[in-house]
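Shown here: the complex without one of its protein chains, the others still in place.
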Amino acid sequence: MKRWKGLSRGLFVAPIVIPVAVGTVIAVLPAFGYFPALGGDRFSLAPWRALFAAPGLATSLMTTLIAALLASFFSLLLAFFCVYHADGYRRLPILRAAGAILATPHAALAIGLAFVLAPSGWLFRLWSWCCGPLDVPPDWTIIQDRNGLALALVLVIKETPFLILTGYAALGRLGAPHYLQAAQALGYSRAIAWAKIVAPQLFRQWRYPLLAVIAYAFSVTDMAQIVGPNAPPTFPLRILQWMNDPDISLRFTAAAAAVLHLVLVGGFLLAGGVLLRLLGQAFRPWLSNGSRDFPRWLCLSANVLLGGVSMSLVLLAATSFAMLILWSLAGLWPFPDPWPMDMSLDHWRDQSGMILRIAAPAILLALAASVLAAALAIALLEIAAGAGAALPLLYVPLVFPDIVFMLGIAFLLILFGIQGSWPAILWAHLLFVFPYFYLSLADSWRTLDPRYRRSARSLGAGRWRVLFRITLPLLRGPLAQGLAIGFAVSLSLYLPTILAAAGRLETLATAAIQLSSAGNRHVTALYALAQCAVIWLAFSLAHRAGGHV
Amino acid sequence: MSSLVVEEATLSLGGRDLFGPLSFGVEPPKPTTLIGPSGVGKSSLINWIGGHLPPEFRTTGRVLLNGRRIDELVPEKRRVGILFQDDLLFPHMTVRENLGFALPRTYRGRARQLRIDDALDKAGLGDLGGRFPHQLSGGQRARAALLRVLLAEPQALILDEPFSKLDQSLRQSFRAAVFAIGQERGLPILQVSHDPSDAEAAGGPVISLTAPARFPFDKIMPLR
Partner (left out) sequence: MKFARRTVLLGTLALGGTARMFRAHGETRLDWAATLKKARGQEVFFNAWAGDERINAYIAWAADELSKRHGIGLHHVKLGATAEAVSRILAEKAVGQARGSVDLLWLNGENFAALKGRDLLYGPFLESVPSARYIDAANPTFTADFTVPIEGYEAPWGLAQLVFFRASRRVPESPDSLAKIAAWAAAHPGRFTYPAPPDFHGTTFLKQVLLDSYEDRTLFSRPADPAQFPAHTQKLWDYLDTLHPHLWRQGKNFPKDSAQHRQLVADGEADIYFAFNPADASSAIAQKLLPPTIVPFTLQGGTIANAHFLAIPANASSKEGALVAVDFLMSPEAQRRKQDPRIWGDPTILDEARLPAAERDAFTALPLGPATPRAEALGAKLAEPHPSWVMLLQQGWAKRYAA
């Protein structure tokens, strides 16, 4: 039995893990000078020397580190705060806001936000309109700052909702309400009971979402391109630059940089894990020391401060989104006008045919990828009792810079002559959709009371009947949420789509990114809105199908 | 003498009265038993006393603990200890830590440790303090939960069917222990049960929540 489990686990994990492993090796080889098609047929450390000689490397790394650390820390802090309140009577507004922001494509949010905050942006125009006209925007660095603060801000806005939704889902599994009652009966206020009882358990449940958030913050390129600094740019962007440089020899440097990136992210996650553990140890005596009150001022100021920050961030996101709508309708909109000079549906009319044409295959692909991911995850959990030791490998696609890693995959596809075929595209999407899906399902699956299944079995239901009539219906919520997240992930994949499809499949994401390089805000906003609309539709369907999302 | 008094209590949900008006007093040494069939509103009543009633419920009446009105206080200020149906030991804490969680901050340093050790020893859990709840047997968990409630030094004890999930022999001995400790400390005890043997064992007054008590105007209002 045990052997069978191991075997089947191998079978289910293989389609993800083997190509990832092989792709990684292929991608790593050039870091050590080996890439015969480029004339590198001997191993050497030259790529590393070139990498470390690159000017501004330390600055790039520092910016990336600061932005990622700040973003991870504040996302977690705000997520804790919001989940705490979502656990009370403010459930709906918080979950709705989080869902809406989660469904907005990264780049779209960054573009909208950049337009709100920049010195020539909407806030300054509003100021100019009501408080005395500005002739020219002030020459202040607000976005694209050197320390990556603006990047951290956008990351916080985008990543906190993911943590809130996964955290809220975990809350249900913890049975938090009953424990809170017990703690209150022991003389604890809700807030401190939450801090001592729910938070530590939530932390454990949050491990993998948190890992994904940190890895993303370290690897983000699309948002960094818009709100990150560029003299020098963040480290992942430099990898991208080296990778896309017409001087092909720089691809060796890019490969070395990607390896360095992987080591850094891995190292940081490890260090972060150790740090959290130490922090947990340090706080452990506090949990049981019997103290029943935060200082009141701390409670109050935390509420005011974090509440204020959360509200402003939501407001900022909403304003950014409104800007996208305005831009999609706007004609000329020069500084310092707070509103466009003229508005029309021209852009929508010009683009709607194209959008409809490329939306259909993109939606089909996203549906197929998320359903397939669901099937694979369910099979893995049902037959092999989860990914087990192979789990970390499933997360490689989320951690490794996709440009380097996907090149290895593209190699494999070309080798087998299936590049550009539907199975290849579907499978490339699966690499990214599956981990997210597994992430949102596995914990619920494991905490599902096994007695339901047992009693169904003893009532004479076969294994498959139990799966389809008991287990899956009971997990409707997490399943629907996973499908929606998988759908959204697939719909926004750029590089995997391009590489696996040999560029022959056009989706909303590829069109949005290609058109954004022309700097046409009208069209960029339009495609972002179209992408939002589809994803929102998916989330609201999931919401309907699964209770809460 | 310490007492828990409920005066003229009515509870309604969505415009429908659950019961009331209902008045009774609970005094040591004998536990008072609230008895009635499922769904009659027992849990709502004690949730109200404990302060855990969802805001959808509407209530009138008062709850007095030792002459102090508590129904308007936040739950943590009421000093009403509750033993729930499930032990609800916090899974991320050891038994010791669970007890420490309950023990007031007024015990510090060595006194604090001694108090916990003492409690563990008396309950026969002396060497289990370092274990996590899932490493204990059902009986051990029940005792640990009781210890935890008592260490918080409540002024009254509510038993929300804490014996219902225990097997017969365990149930009797645990019940006896709870009642004995309550008497020893002079705590008013209100227990909720739908099992007559619990009331018998308590030997105190029995309040029977039945349909007439729930719907005093059942001639006008249709029964559910």
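Order as written gives the chain letters A and B; numbering starts at 1 within each chain.
Note that a residue touches a chain if its C-beta (ideal position, glycine included) is under 8 Å from a C-beta of that chain, and two chains touch if they have at least 3 such contacts.
Given the structure is predicted, the values throughout are model-derived calculations rather than measurements.
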Discussion item. What shown chains come into contact with the chain that's not displayed?
Written reply: A
Worksheet item: Per the definition of touch given earlier, which of A:L51, A:I498, A:A525 or A:A538 contacts the omitted chain?
Response: A:I498
Item to complete: Check the options A:P232, A:G486 or A:G546 and report the residue that touches the missing chain.
Response: A:P232
Discussion item. For a quick check of understanding: of A:I513, A:L529 or A:A542, which residue touches the chain that isn't displayed?
Written reply: A:I513
Worksheet entry | Where the unshown chain meets subunit A, residue by residue | 35-39, 54-56, 58-59, 118-120, 136-137, 139, 141, 144-146, 225, 229-233, 241, 243-248, 330-332, 334-336, 350-351, 407, 410-411, 414-415, 417, 419-420, 494, 498-499, 502-504, 506, 510-511, 513-523
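The rule is simple: only the chains that are shown with their structure count from here on.
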Discussion item. Centroid of subunit A to centroid of subunit B, CA atoms only: how many Å?
Written reply: 45
Discussion item. Quick check: in the complex, which residue numbers of subunit B touch subunit A?
Written reply: 50-52, 55, 74-77, 79-82, 84, 86, 88, 90-93, 96-105, 107, 112, 148-149, 152
Worksheet entry | Interfacial residue positions of subunit A with respect to subunit B in the complex | 89, 178-179, 181-190, 193, 196-197, 200-201, 204, 284, 287-292
